[in-house]
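Note that one protein chain of the assembly has been removed; the remaining protein chains are unaltered in position.
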Amino acid sequence: MAFTVYLSGEIHTDWRDQIIEGVKQAGFDVCFTSAVTNHDASDAAGDHLGEESENFWRDHKSAKVNAIRTKTLIEKSDLVIVRFGDKYKQWNAAFDAGYCAALGKPFITLHAEDIVHPLKEVDAAALAWATTPDQVVETIKYVLNA
Amino acid sequence: MAFTVYLSGEIHTDWRDQIIEGVKQAGFDVCFTSAVTNHDASDAAGDHLGEESENFWRDHKSAKVNAIRTKTLIEKSDLVIVRFGDKYKQWNAAFDAGYCAALGKPFITLHAEDIVHPLKEVDAAALAWATTPDQVVETIKYVLNA
Amino acid sequence: MAFTVYLSGEIHTDWRDQIIEGVKQAGFDVCFTSAVTNHDASDAAGDHLGEESENFWRDHKSAKVNAIRTKTLIEKSDLVIVRFGDKYKQWNAAFDAGYCAALGKPFITLHAEDIVHPLKEVDAAALAWATTPDQVVETIKYVLNA
Amino acid sequence: MAFTVYLSGEIHTDWRDQIIEGVKQAGFDVCFTSAVTNHDASDAAGDHLGEESENFWRDHKSAKVNAIRTKTLIEKSDLVIVRFGDKYKQWNAAFDAGYCAALGKPFITLHAEDIVHPLKEVDAAALAWATTPDQVVETIKYVLNA
Amino acid sequence: MAFTVYLSGEIHTDWRDQIIEGVKQAGFDVCFTSAVTNHDASDAAGDHLGEESENFWRDHKSAKVNAIRTKTLIEKSDLVIVRFGDKYKQWNAAFDAGYCAALGKPFITLHAEDIVHPLKEVDAAALAWATTPDQVVETIKYVLNA
Amino acid sequence: MAFTVYLSGEIHTDWRDQIIEGVKQAGFDVCFTSAVTNHDASDAAGDHLGEESENFWRDHKSAKVNAIRTKTLIEKSDLVIVRFGDKYKQWNAAFDAGYCAALGKPFITLHAEDIVHPLKEVDAAALAWATTPDQVVETIKYVLNA
Amino acid sequence: MAFTVYLSGEIHTDWRDQIIEGVKQAGFDVCFTSAVTNHDASDAAGDHLGEESENFWRDHKSAKVNAIRTKTLIEKSDLVIVRFGDKYKQWNAAFDAGYCAALGKPFITLHAEDIVHPLKEVDAAALAWATTPDQVVETIKYVLNA
Partner (left out) sequence: MAFTVYLSGEIHTDWRDQIIEGVKQAGFDVCFTSAVTNHDASDAAGDHLGEESENFWRDHKSAKVNAIRTKTLIEKSDLVIVRFGDKYKQWNAAFDAGYCAALGKPFITLHAEDIVHPLKEVDAAALAWATTPDQVVETIKYVLNA
């Protein structure tokens, strides 16, 4: 079956590449999507619509332009992987998880064991918790096994 | 009109009380709801269903019991206030915001200016950003003005 | 039956009062709601959240604060009256009509005959077109007749 | 990804062509749709169903025939651009924007700065405001960047 | 429990009264609603909005004004009874049944055995078929039995 | 654009063929669907699931088997044509119209002028009323004109 | 807050009474609902609509009359308790659980440990698993704690 996986969250390690490569090597035809993962480009997403003197409004405009992409891609996906790394606030990842939960969209969390407690509400709504990209690959392979 | 406001997020300061008191003093009949805000009680919400040796599963059970309450209250509310303090991960607050966004439920964020950037996706989906409980009170008063 | 009517659009004539009074005199128990109709207060709805140097953002903040009220009231109403007067752009009235159309919420337009052509898309989605507040009153009386 | 953009609003300038051409030159495979933009044809859309002596009903029939097309195309699109020019009432454009807002369909407004104030409710529900077709092209290019 | 029953269809016999009286005598607190059942008033429902020279448009206006009432009442009801008598086309009754089916709203058909065949699609979507008002009363009594 | 039209109602004249042929000759790529239009086959749709001694249950089983097809096809269509001829009750056609109305699915009625009055509720929810298959063809051609 | 709990499943032990009594003693104002729990009455729910010679159709009619009640009550409830005892197939309980899962309605399963394996799909969609009525009472008390 045609299957689309949206990769949400942390952009500072290569977890996306590991999952995409692992699934590809297993011979499955999965379409992977995500937000724009270039940090600077993402922060500047709204700059072409006019300069802002206030940081809040620059962020606001960029976040909304990004939402055109992310909202559509999440809604079109069959599965979302939400990755939490060991740095930064990553509220956008938790936001995406809540968005999925309200839509009834299946999602898997990917994070280390030491943040299990603050992520308990997010994990409780997820259909699986993985600690490595390889576990996500295994899950996708299982799910798509004919 | 009857109006219900769900207060989501940080549980270590008295922002809930300030909002409730401010709205009450203004003479409006608003029903305020929230998750169980006693931290220990919340963490132990599932303990009566049997002990767990693994932290992950204890958290899992408690988070799900809490979800019975929070999911229902958010869906029944007319407005959600999502508070981010200066400590902790607070991923549950961002999760609630994402949940509201997908439902089309109006929400207001309440946080200091120094976390505007990591909250840009959350703020972009909110109908207002406030920095003080008093601003939230003013907003509710305006919204309910006959 | 309990019945709620949202009155959308023009704020420069007393059409709201005429409808409310007419229905009241007919002895029906209808709850009427609307946006904040004080023009200055409405334009300043977001000012308490911080001053803006750019007109666009001042308007943006105020429009979103107003949306907390209007979105909720429209969704809770049983019927919406959308009034177009002979002045101003009144795009918010047409926006409310489109919002109702997508929700499947019954609405009645109230406008003079000379703007029938530019309002044809709006009227096509409405369940009635009235030219006087009294016709709206008559319609409500008919609809609520036991 | 496959992406469909509905172009709503003003029909007297070539903004549609500019956007379509700009996106095409950038090498993206976007499907553009819109209402029938031939003014006379659009006004006569229902004439083949029988003549009407009353203008209101001629408009009514044509507007409904047009709605068969526009409603379907808006609902099938991923993004809507809503253009307001400097002439005419353009209530249909605002109606489309309200329709999108209720569906949770992302939309971008395209209009000059001098009508920011009367469009504040529409802009508040949009994910971006552009003043030139080129800015819309830039936004679409950003959104579709792999 | 509070329970609302919408009575749709034939207006030439006293089946509504029989059901309402039967349920009342059984001591249940049920709210019964229906379209305006005065035939002449119903046909003239839109006349106060202006005279029409064409029968089609007079009917059109009246049917839409009636829809303000019927659509709302059907959507607010817990159960719909759809009555088909032995005269007239009664397409509005079948229309209401289809409307209920799409909403997932429970409905019971009430009709004689000799029209079972042409009503087979309608009956197939119903949760019960009754041939007498008394059977409907018995069903409501059963359903509401604490 | 890809476009699917469901043809509902009367099965005793060749109106389906006329519409299909007319649209084909105009060079449009439209997918036409409908219920099984062989009357005897349709009545016997459930016979392979076991014989029934009661007519009601034979009809019931067949109507439900037919519903597997019709419900899915209506929901997948972009436009529904609902045809009422001059014979039979045709309640299934009115049922389909009500189903479309509740789904917000655009539909066109096709019937002679002499049944305008009993069809007023159905026509009021339709986006067009045609009296000849050729008018339906014209409407589809207009709607699909690029 | 007003809170409604639907009690689904096994009817041969007094688990419903234990829960109702326990919550009442704790002083909470909860509305409890359920299917008709008198087995014979439930099996005969459709008998007043006419006798059936085939068991399948007698069951069919009764099950549909019961569905008028159960479907409405489940949809109106805030929480569903699904009880599996040690006897009988109890497919209706699992059916109710699936119904809740698709609606996003919170539910708790109540069953002994020895049937954990065959109930794993049901438990996976539940927000809690309890083994005793008292645990359910504790959960409701926690959830409703102001």
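The chains carry the letters A, B, C, D, E, F and G, assigned in the order they are written, with residues numbered from 1 in each.
As a convention for this text, a residue touches a chain if its C-beta (ideal position, glycine included) is under 8 Å from a C-beta of that chain, and two chains touch if they have at least 3 such contacts.
Remember, predicted model here, so these are calculated numbers, not experimental data.
Asks: Hey, which chain F residues sit against the chain that's not shown?
Replies: With respect to the unshown chain, the touching residues of chain F are 31, 33, 36, 41, 45-46, 48-50, 61, 64-65, 67-69, 71-73, 76.
Asks: Contacts of chain G with the missing chain: which residues?
Replies: 55-56, 59-60, 62-64, 66-67, 84, 88-103, 113, 115-125, 129
Asks: Considering the entire assembly, which residues of chain A contact the chain that has been omitted?
Replies: On the chain A side, contact with the omitted chain comes from 1, 78-79, 104, 106, 108, 127-131, 135, 138-139, 142-145.
Operating definition for what follows: only the chains that are shown with their structure count from here on.
Asks: Counting contact pairs by residue number and requiring over half to coincide, which of E-F, A-B or C-E is equivalent to B-C?
Replies: Matching more than half of the contact pairs of B-C: C-E.
Asks: Need the CA-centroid distance for the pair chain C / chain D, whole Å please.
Replies: Result: the chain centres lie 23 Å from each other.
Asks: Which whole number of Å gives the spacing of the CA centres of chain B and chain F?
Replies: That gives a centre separation of 49 Å.
Asks: Of all the residues in chain F, which ones touch at least 2 other chains?
Replies: If we look for residues of chain F contacting two or more partner chains, we find 104, 129.
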